[in-house]
Structures are given as C-alpha cells and as structure tokens.
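All protein chains of the complex are present and in place, except for one that has been dropped.
Naming follows writing order (A and B), and every chain is counted from residue 1.
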Amino acid sequence: MEKIKSLADLKKMQETLRAKIDLREKSNNPDSRIQVKVAMATCGIASGAKEVMEVFIDEFTKRNIDAVVTQTGCMGYCYAEPTVEITKPGNEPITFGYVDVKKAIRIIDKYVLNNELVDGIIPVNYETIENK
Amino acid sequence: MAKIKYHMLVCGGTGCQASKSEEILKNFQDLINTKGLENEVQVIKTGCFGFCEKGPIVKMMPDNTFYTQVKPEDCAEILEEHIIKGRRVHRLLYQDPETGEYKSDSKHMGFYKKQIRIALRNCGFINPENIDEYIARDGYQALGKVLTELTPEGTIEILKKSGLRGRGGGGFPTGLKWEITRAVKADQKYVVCNADEGDPGAFMDRSVLEGDPHTVLEAMAINGYCTGADKGVIYIRAEYPLAVERLKIAMKQARESGLLGKDILGTGFNFDIEIRYGAGAFVCGEETALIHSMEGLRGEPTVKPPFPSESGFLGKPTNVNNVETYANIPAIILKGADWYASIGTEKSKGTKVFALAGKINNVGLIEVPMGITLREIIFEIGGGIKNDRKFKAVQTGGPSGGMLTEKDLDTPIDYDNLIAAGSMMGSGGMIVMDEDDCMVAMAKFYLEFTVEESCGKCSPCRIGNKRLFEMLEKVTQGHAVMEDLDKLRNLSHVIKDTSLCGLGQTSPNPVLSSMANFYHEYLEHVGDKKCRAGSCKSLMQYIIIPENCIGCTLCARNCPVDAISGERKQVHLIDQEKCIKCGACMEKCKFNAIFIK
Partner (left out) sequence: MEMVKLTIDGKPVEVEKDTTILKAAKTIGIDIPTLCYFQLKDMNIENRPGGCRICVVEVVGRRNLAPACSTNVAKDMVINTHSIRVLNARRTVLELILSDHPAECLTCAKSGSCELQTMAQQLGVRELPYQGEQSTYRKDTSPAIIRDVDKCIMCRRCEMMCNDVQTVGALSAVNRGFMAVVAPAFEMNLEKSPCTYCGQCVSVCPTGALTEVDHSRNVINSLADPTKTVVVQTAPAVRAALGEEFGLAPGTLVTGKMVAALRRLGFNYVFDTDFAADLTIMEEGSELLDRLTRYLKGDQNVKLPILTSCCPGWVNFFEHNFPDLMDVPSTAKSPQQMFGPIAKEYFGKKLGIDRKNMIVVSIMPCLAKKYECQRDEFKVNGDPDVNFSLSTRELAQLIKLANIDFNSLPDEDFDNPLGESTGAGVIFANTGGVIEAACRTAYELYTGKKLEKVEFNELRGLESIRHATLDFNGLPIKIGIAHGLGNARKLLEDVRAGKSQFHAIEIMACPGGCIGGGGQPFHHGDSEIIKKRAAAIYREDVGKPIRKSHENPFIIELYKEFLGKPLSEKSHHLLHTHYFDKSQGTFVEE
C-alpha cells in the first residue's frame, strides 16, 4: 500500500475510489437520481436487454451522469422488448420499448439529458412494481 | 470489460455471523464464480445493519432490496432470481408485522424510517476490512482537515459548539473534556478509546468497531492532535474477537497508508494506536478502573480526583472517550458544528445509538435523533410489543438505569429528561418489558448482574448489593415481610450515597425505580404472596379443581416429587409443601382439572 503523503493526495485518492462504491452511494438515495430499469426476464434477455443495460451503464459512467441502472423482471410488454423504464427525479416514469444499443444512446441524448421525448414510448397503464 | 452492476452487501456482524453469514458469503462468491459473474456482481462483507432480529441480512444494490433471515441454501435462488432474472425473492423480503405487507426496500421499513445514521453511517454500507471503501466515503478527510486547516483549539471549539456529549453513559461534554486534558502540561499524554462495552444486551460499540473501525482510529488521531497526545490505546474486551480482528486490520491498513504513524499526511503530526484487552468486566467501563486494567493491574476504580485528565494511564494525562462518541467526531468535523447541533434537543445534540431488546418485535441496533420519544422507538421503529402483549416498562441505562413506564412514553429522550424521569441514558441499552414481566424479578435480575460485576473494592457495593439481591430474592419467594421493603429502600439509598464509583452509585436504581413505579407489585409479593405477572415460581400454586378431577391418577404418576395424593376415581390433592411447580401435572391432565393460582 502506498503512503498518502498529504490531504491533497487523500482527496485525489478518494476521487478514484469513489467510483467503486458509487453504485451503493447512489442507490442509498435513489429518489434524487435518474433511475433506469431494464427489463431482464427471459424475453428481454433474448431480445438483447443485457447489451442495452451495459450501454446505459457505460454511457452514464463516460458522461458522468448521476443515474442508477437496475434490472427488473418482465414488465409485461414482451412484444416490445427490450423495454426500459426511466424515472427522472420529480417526473413520472416513462417506459421505452424496442430499445437497442442505438436507441439507448438516443434516449440518453434526448430524454435523459434534454428532456425530449423519443418515439416508442409505451403508454403507462400500470403501477410500477415498486409501488405495488 | 463488463462493469459491476450489482453489489451484494452481506452482514458480517457478530450476530449475523452466528447465523452463518460467513457461509452465505462463501456460497455467493462460489456461485458467482461458477456462473462467471465476477465482473458483474460484487459481494461485500459489511458491518452490522442493526436489524439483528431478522438476520442474516443481505442487501442488494443498486435496487436496495433488503433480504432478511437468509440461509446459506437461499443463495442460489437469490442469484438466479434476483441477479439473473431480475425478480425479487419475495419470501425473503421483510414482512411488516402490523400490515403483513412485504417491504422490498429498507427505506420503507418502519425500522429504518425514523433513524438518522451518523455514528453508524458506514455500518452495513462499506466493507470494514477495506480502507479504500472508508476513504471513498470521506474517510480520514476530517483528520486531514483538522491537521491542515484547524488548530487544536479550533477543533475543540467545533466540538464544544456541536454539543456532543459522552456517549458512554455519563454525558460529559466531549469538547470540554478534551479542553481539560489539553490544558494539562506533561511530557506524554494518552488518548484512550473505551471499547469495554459491558451493559447486558448492549452492543453498539461492538457494531461500530466491526462495521466501521477506521472512524474510531481517525477520531482518536483527531483527539490526539487536540489534546497533545501521540499515543492512543483502545481498551477492548477480549470477548469481541471480530471487532479486535477488524481493528487490527484497520490499524495495519492505516499505518501502511501513512494515516497512522509518523508525519501523518505530511503535517509532522505523529500518532499511533495500540490495543489492550480487558476481560469483560462491567466496572472497567469506569475510567479509572479501565486505566488500572490497561496497566495490568486489577480492574478497580480509584477515588476521583485525580481525574484521568491529570493523572491517568501510567500516571500521564489521559483522555478517555467511548467508541460511539468517537464515531460521531469525523462527521461533525466535516459537516460542521451547526449541522450537528441542529439535530436533537436543547441540551442533548445529535443522535444516540440504542440496542433494542426484550419483548419487542424488532430487536436490533438503531440510531435516532435525540428528542425522539420512547413511543416512536418502541412502537414505530421497534414494531411494537411481541405477541401483541401490553407494554409495561422499558429499562434504559442498563443495570444502572431505571424503568420508564406508560407515562414516560411521550417524553422526548435526552440525557436530562431521562434522569428527570428516574432513569438515565447510559450507554444505550433499552430493554422492553411487557405484562408478563415481574418488576421485582426484573430488579432482581439487574442486581444479580451488579453482584457479579462489582469489583469488590468498596463495602457498600461489595456487600450491600449482595444483600439487596438477597432481599429481592426473599420478596420473589414470598418470604419477605413489610419491614424488608423499608430496609430495601434504606439500603438502596445508602449504597448510592456511599459507593466509590459509578457502578455502586447507580446499581440500586432498578430497585428504586421499580419501587417508585410498581410498588403495588412489591406489596402484592409481600402481602398477598402473589406475582401478577406469574413469573415468580415460588408464589405460584398448582391447584386441582375437584369438579373436573375424575381421579385418573395420571397427574400423580407424573409428579416427580410425589406431591399429589388421591385414590383412583377420587379427587386428587396437591401437597403445596412438596410441590416444586414444574407443571408436569397440568401438562398431563386431560380434563383441565389443574390450574395455577
């Protein structure tokens, strides 16, 4: 282990280390962050949900976006898989269908960053799982 | 490379370890390896979550799912369902005892709702055996700030302004204590961490040390800087092996990182810490006894003054603080005195950790703001009384404290209110009693503890407590006379008035407070030879109801002491002199012919 020689060193070190527990830190207070839920049941995985989830995670890290990506079970829109539900703080959750890698990036560019809606929104006619 | 998507926090506290959390950890790790998920899922062993009632706890991040009472054989299902399929394992979720609802997220559990975690901020969140996780959570920044931006006086000023008081029981203002030690001139000073948690049922210090050892090390270093000490000693009971191990790991890592030792953070400040073991004597929580024990002498208190701040460990000025007190300090330094002082009541600031135990649904460790009411703690956080029984009393302050009753439920809890109510804060043990608990027996239970734990140095504590215990025994056995109650009271007052240290000065409190609140129960025991809670065996009588007895002889044949007589087909009779109240007759009787009076 290398010695930490000054407070500046310590702060630098913390910056690097913070990423490691970022996942926990964020989920500790999920309501204040953007939450992305990728449906990852059999149907979702079969349609490429796994890749989609990775894209979200990678892009958020790359762009330093404060968001939590989790997986959920089947949301019941198997026809539109992969589906992704995004909750921005203070907004109602919006569910996007037919999300592939490209669309995932578009969702980030448009909805996450600029609040512009993207096509393929599935009308919400259910309570979110969490509130059930 | 795939990115870690899941953190699985598995409680590695002593309680959960006892229910095989180590095996759970291993199972998870093995399963993850077999399935090749090493790069996506990380398993982390953390400190105590506090919700020990339902341990072992596994918390899934980032979705905050809180699994309770997990068994090693549940691991496969959790991994398969939760991680791979993204479905929660419903049956392992916490079920609200009142509504029967399953709560997935700890945020929505009554147990956690009213808690504010300062001392426990990292417990159940980070891996205590990894300094990186502590550093990632602002670890050692408070020390850095103190060393580079603040003077010792300035730091002490922050503590004084924060209103932090000693969490070990006495409630002495921490900043003032540091200031006194700082003012003494000496070639060598020491700071000590009192980790000799001795209250029956209390385990907050253990949990902090197990879950977040670095915070104690950091705060001790800050203490050293402020008081002018370059040596710290942690006095910990040898019965806390896990805490000791985690402390040792933490100390090694801190030394390797240069956060303990010479020239810390390049500031020229030197500070190192060693561990001394106690044998788990309650009295060694008393500062002077603790210091004697650290010196290898008999763990006995001495008359104060001199106070440890003048002459303590090895005769040098010594500042002793308790684990929980220390755990608050880095947070206060980083977030400021005003922030801390904004929590709590006028004279008691911040939060307090309590160990909830007894007849309560959610046994566990909680951290709540000062000023919260007992009602909130017992009925909201604690989930109410077990088996829907009626609340009777709650003992705070351990064996030194007193019993609080219905009338105190809405009193905001702080140091002064608890004393005014006839109890005390103590180190934070909180034992809830219901209508099945006999208050005389409870007082006797605490006295039995004190008798065991008295060091024997001063006569009132050594002999007086023994006599108190014997008198209480007389009461519970129905042998006492009214005069004994007066003796009980007088002796209690004399022991309090004349004992050498805090142990004896407070040991009669359970007697006095139970007499104050439940004198009728004492009278019933003495006068009517009756225990309303039905817990004093000697006062019970097994009686045969003649109308129901058909003379089957089953009871007589099962009585281990031949106390039951009667011919076949005749009504039987229990000889009360012989009866040992084992209850075998009642259990065997098929005709409900035996009852307890």
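Heads up, the rule we're going with is that a contact is a pair of C-beta atoms (placed from the backbone, for glycine too) under 8 Å apart; a residue touches a chain by one contact, two chains touch by 3 or more.
All figures in this text were calculated on a predicted structure; none of them were measured in a lab.
> Name every displayed chain that the left-out chain is in contact with.
B
> Could you tell me which of B:454, B:476 or B:513 touches the chain that is not displayed?
Residue touching the chain left out of view: B:454.
> Which of these, B:238, B:494, B:545 or B:596, touches the one chain of the complex that we don't see?
In the full complex, the listed residue that touches the missing chain is B:494.
> Even though one chain is hidden, which residues of chain B still touch it in the full complex?
Contacting residues on chain B, toward the hidden partner: 281, 298, 300, 302-303, 305, 451-460, 462-467, 470, 487, 490-491, 494, 496-500, 505.
Basically, only the chains that are shown with their structure count from here on.
> What's the distance between the Cα centroids of chain A and chain B, rounded to whole Å?
40
> Can you tell me which positions in chain A touch chain B when the two form their complex?
Listed in rising order, the residues of chain A that touch chain B are 1-7, 9-11, 13-14, 17-18, 20-21, 23-28, 30, 38-42, 53-54, 57-58, 61, 68-73, 130.
> Would you mind writing out the residues of chain B in touch with chain A in their complex?
2-7, 9, 61-64, 85-87, 104-105, 125-126, 131-133, 135-141, 144-145, 147-148, 253, 256-259, 265-266
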